[in-house]
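A single protein chain has been removed from this complex, and every other one stays in its place.
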Amino acid sequence: MSSIQLAGIAKAWGTSRALEAIDLQVDAGTFCVLLGPSGCGKSTTLRIIAGLETASAGQVLIDGRDVTNLPPAQRGVAMVFQNYALFPHLNVRDNIGFGLSVRKVEKGEADKRIAHAAELLGLAALLDRKPSQLSGGQQQRVALARALVAQARVCLMDEPLSNLDAQLRQQMRTELRELQQRLGLTVVYVTHDQAEAMSMADQVVLLNKGRIEQAAQPRALYAAPGTTFAASFIGTPAMNLLQLDGGRIAGSDVVASPRAAWLGLRPEAVGLGGDVPATVRSTEYLGADLILHCDVGTQSITVRSSGEAQVAAGERVRLGWADDAMHWFDAEGRRLPA
Amino acid sequence: MSSIQLAGIAKAWGTSRALEAIDLQVDAGTFCVLLGPSGCGKSTTLRIIAGLETASAGQVLIDGRDVTNLPPAQRGVAMVFQNYALFPHLNVRDNIGFGLSVRKVEKGEADKRIAHAAELLGLAALLDRKPSQLSGGQQQRVALARALVAQARVCLMDEPLSNLDAQLRQQMRTELRELQQRLGLTVVYVTHDQAEAMSMADQVVLLNKGRIEQAAQPRALYAAPGTTFAASFIGTPAMNLLQLDGGRIAGSDVVASPRAAWLGLRPEAVGLGGDVPATVRSTEYLGADLILHCDVGTQSITVRSSGEAQVAAGERVRLGWADDAMHWFDAEGRRLPA
Amino acid sequence: QAPTEISFFYPVAVGGPITKYIDGLAADFMKANPGIKVNPIYAGTYQETIVKALTAHKSGTPPVTSVLLSTDMFTLIDEDAIVPIDNFVKTADDKAWLGSFYKAFMMNSQTGGKTWGVPFQRSTVVMYWNKEAFKEAGLDPNRPPQTWAELKDYATKLTKKDASGKVTQWGVQIPSSGFPYWLFQILTTTNDAILANDAGNAVKFDDPKVVEALQYWVDLGKAGIHPPGVVEWGTTPKDFFEKKSAIIFTTTGNLTNVKNNAKFDFGVAMIPGNKRKGSPTGGGNFYVFKKATPAQQEAAFRFIKWITHPERAALWSMETGYVAVSEAAYGTDALRKYGRDFPQALVARDQLPFSVAEFSTHDNQRVTKALNDGLQAALTGTKSPAQAMKDAQAEADRLLRSYK
Amino acid sequence: MNATQRLAYNEPTWLDTLAAWVLAIAWILPLLYATWTAFHPGEYSTKFSLFAPLTLDNFRRAWEAAPFARYFLNTTLLVLMILAVQLVLGTLAAYAFARFEFRGKQVAFALVLVQLMIMPDILLVENYKTMSRLGLVDTLFAIGLPYFASAFCIFLLRQTFLSIPKELDEAARVEGASAMQVLWRIYVPLAKPVYIAFALVSVSYHWNNFLWPLIVTNSVNARPLTVGLQVFSSVDQGVDWSVITAATLMTSAPLLIAFLLFQRQFVQSFMRAGIK
């Protein structure tokens, strides 16, 4: 269990700058998720912590110790790769025990640790299989087991679930999170899936173009996105961002705030039966929910209503929302106090 | 625009039976989704329709014409493959126009059709790129465009979106569906993702172990799953299936139906504040929603509540649900009338 | 005292377990001469053996002695690789030994008044004929053709064609692949022409008698009694066994082979003469290398002398089919008995008095190639015999200029 | 499944099958001929008759013509030695080219590739000089030495190593493996098909190599099979096909049998090696 600190970390390849002055504090025993769109520098950050990449500037501290110039093996970190990076020629046991045998951990001890990790992750019956004989979820667990047996203080994960199908992903999220809490690991976890970030993180670090856009607890991030970027990136369906034109929703008569440039409304905060007239452009049935895409003026509002609602495309509806459901942003996209 | 009919289609490889007597009717201009877990025979069914695989028994009719023994090219079908199967050495234009040039469609006409399809799918600016220079979503669109220019009456798709990331997948779903409706295509679409199936289909065909489990419209399927398999496969989080023991929820005092073996409850149909005592085992924050995993007796109930709810693991809560939210199943998993 | 060790390269050019014989001989020699250790090294074909020997020489570690083609003499002298045998001939016995070889074999072993090589596995070209074919053609099976004219006449009669006009049996066959010049010498010699001088620095390819000889060869082909084009040396004996050729010309070294494989009665005779009788000799000599120590050279000399002793020479001849190198060898009981049982074996010996040296000059391989190319050009019809020989002469003159 | 039910889109037609078989027969004809001739008396080497008597005499004669037992041993030792060294050196060099960044890499790689064209066969004289300077003439070691560093091997392994996902390397490093451990425990096992494929090529090349072994060896103790085989080629007495074919079969038998037994594995190795 260790804390991680990044101080002024920057990274450039030639002239292209991937990261600019990242400052980050990950407390010991917490689950920190690096979230952001593709190419924003998540992997780069993670790899700099792991020591697989060298930072162009700045320092990496693990547990207060400056590890900036240490090779990966000496940083006391474990890592789970996006495609698991299991060794295809080794069976599950040898995959899990790879690091132990490299580090010449005594056989009895190694076997014990492997058995323990396999037990923990439900792999005990699969120890003699090759990775190719495992399902995606099982592979994922092997990768995790390999990271765990090292008993590293820090565990880094780069989109470990992105290759799994929806159901498995769901299940693995819960398992991962439980495990982290049980073992008290410090985890830095990369994903571009906001749902994953929200459901797992103690702290979500939202990256955009090599900078930290916002770093906060999931609830804080959801409740008070600091920028339109954060607002639209988090939540599914995404927050509606309605452009305001002279204090009204553009192209309509609906009055909003005169100070702001954008009005943000979460789809689940908008209800049918209010006083804002709208036209349903299309619907999306998801069983539990029915997603309505409506037009208000020139703006589009997505509404999440119950799956039992019977609304068809083309219908005219009236929408409504609570006052405290409104988020305001200025022209630069910065949040304005309510 | 064509209808498709499968009559008694079966397929076996050696002794292993992949499909057994599939009967299916896909109406012209509708969007039919083949849904099911891995290995249930979805791809096999699709490939038999395409003519890439021969059925061991049964007939395939397209627009009433028996095409069982025709080669793929003569069936008037187009297909989008899971990995797109784009020709890596051809640029986008030549990929889209491949079939036209095979069929020696006159140059002017071909160019017009390619331009039209590219326009439709927003590929106009990419026509000179190679597939390797495209993002996953763009590749997907090229594959779609290639299927469209053929102006085939039937379009078959085998998990076309499964290689895309969540956001892109979301967006492509909408686009695909819109396109199908605009062009009036008959689409048979394979997926193992129930959300995809629900949001896109006119008819969902749920396959299980080579048999049709249930074929119905999404709403019907969601509202009245015919079996516990259908019940648990569709919806996310999945429907709670509570085992009944002597008319009560197993391990508890909660009275249910004495006739049934299983009680099904959708997570969104369960509310906080009822009269069923439960313990929260864990929670999952998703922004808009908060998922609670609760224990009732020996059974587990998943509850979807609002994201704003403040419930922590270990808390004791009371749950409630409406009478008509209850689904009953017998010991064989068949639905019982309410 | 440690035994003197001598390495000895030898090629194998005939079938059978030759390496075994050689190893056996070396072992016998060592038993008789405990102070010398002979290390026989099989070195491939003749061509590969000289490649090996000269490569080794150039890099400073040649064998002490080697069996190489008699025609390699000039090359070896030019490379300064060998020493004359005369250096070691000291006693009267030695001199008698050196004088005991057939003159025909010594022609290739001496130049400039010195002896450079000792005949060992030597051969000559003879004529083989199929007696059954002779009978079928109405010829006397025991009377081979004696002259060019007769040869042509016989060959015409011996040539058989099938209904479609395709030849099924050629009258005569003279191989012309690999070393056509050697076979050509049976024609030039009998036409009384000598191709190269003793000093090995002048050739007479454009001598009218040479051209005439070549014309005769080419005419055999034109007459349809000799296979067209270049005839493969390696398959010629097989052609004979398969009755595809009634008369063939090839080395005496083939005798055992023909004896074992011909399923018909056959005869062996001297080359038909024209202006005179004659045939070239061929095969390998012993050479002693210069870079060996005097002690090794001396030991090699002892070995050579031992192995060419009549008894051994007779044995060697019978085992391999080579011509025994000295009169005395044919005087041994073993060979005499062999000759009685198998008189064909003696034809080569009888021909030796008429034999001439195998063609050899300075820059031998190049000059030879010029001749070979000319011969093949004429035989395949791309050049007239006169033109072919003129071109070959010009090339040879150019090559030999510096040795004058 | 009846004929009409076969979907024609990827099936070879009967014409393909015919052509493929004709070509295959033509390709294997020399081997068929060798087998025929080797097991029949000499007079049947040009005539084919069902009633030809069988014999092993040709093998006996071939076997006696040279010390083949020793040659077999030499060849086996030789190919194994060459292969082993090629693989070790090739692996190290390929690893350096595939996973290290250093100045002069391109140049060094080009220098390696040079050997693809300048085969040791052409440089006989110079190499012989070197061997005799080193006092190695007439040793198995000398036959192998010029081939020890194989550009083909380095090239092939480099390609393979490059195609191994970088994450595996990184994962191993995070687990604490040193560069050598990564090579030995990750790259080498993963490149196994390529090693097998290369082994096949290398072994068949050196099993059959002729000119250089001939030049650089003198004694039976160092001679490989092909040199022994030469006894039968181009002798004064003409070609004796019976013995030559017997010897050919005898000397190539180990390779042929190995290939027959393992052909599936070999072909698969080539495929998995993805040699392109």
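First chain written, first letter: the chains are A, B, C and D, and each begins at residue 1.
Basically, contacts are C-beta pairs under 8 Å (C-beta built on N, C-alpha and C of every residue); 3 or more make two chains touch, one makes a residue touch a chain.
Following the convention adopted for this analysis, contacts and distances are computed from a predicted model.
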Per UniProt, the name of the complex member that is left out, chosen from "Mannosyltransferase", "Sarcosine oxidase subunit gamma", "Sugar ABC transporter permease" or "Acyl-CoA dehydrogenase": "Sugar ABC transporter permease"
Partners of the unshown chain among those that are drawn: B, C, D
Residue among D:N127, D:T160, D:S202 or D:N218 touching the omitted chain: D:N127
Residues of subunit C (touch criterion as defined above) contacting the omitted chain: 47, 51, 54-55, 58, 75, 77-81, 164, 166-168, 176-178, 227-232, 234-235, 238-239, 242, 244, 363, 365-366, 369, 372-374, 376-377, 379-380, 382
Residue ranges of subunit D at the interface with the undisplayed chain: 9-12, 16-17, 19-21, 23-25, 27-31, 33-34, 45-47, 89-90, 92-93, 95-97, 100-103, 105, 108, 110-127, 130, 145-146, 148-149, 151, 154, 179, 204, 207-208, 210-211, 225-226, 229-230, 232-234, 239, 241, 244-245, 247-248, 251-252, 255-256, 259-260, 263-264, 267, 270-271, 273-276
Those residues of subunit B which, in the complete complex, touch the missing chain: 50-52, 71-74, 77-79, 81-83, 85, 87-90, 98-99, 101-103, 130, 132, 146, 150
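Convention: only the chains that are shown with their structure count from here on.
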C-D compared against A-D, more contacting pairs: C-D
Separation of mean Cα positions, subunit D and subunit C [Å, integer]: 38
Between subunit A and subunit D, centroid-to-centroid distance (C-alpha), Å: 53
Length of the line joining the C-alpha centres of subunit B and subunit C, rounded to whole Å: 89
Junction residues of subunit D - those touching two or more other chains: none
For subunit C, residues that touch 2 or more chains besides their own: none
Residues on subunit C engaged by subunit D in the complex (per definition of touch): 7, 9, 12-20, 39, 41-45, 48, 51-52, 55-56, 58-61, 63, 123, 178, 233-238, 241-242, 250-251, 253-254, 256-257, 261, 263, 321
In the complex, subunit A residues that touch subunit D: 50-52, 71-73, 77-79, 81-83, 85, 87-90, 98-99, 102-103, 146, 150
Of all residues in subunit B, those that touch subunit A in their complex: 162, 165-167, 170, 173-174, 178, 192-195, 198-199, 218-219, 222, 234-238, 266-268, 282, 284-289, 291, 293, 304, 306-307
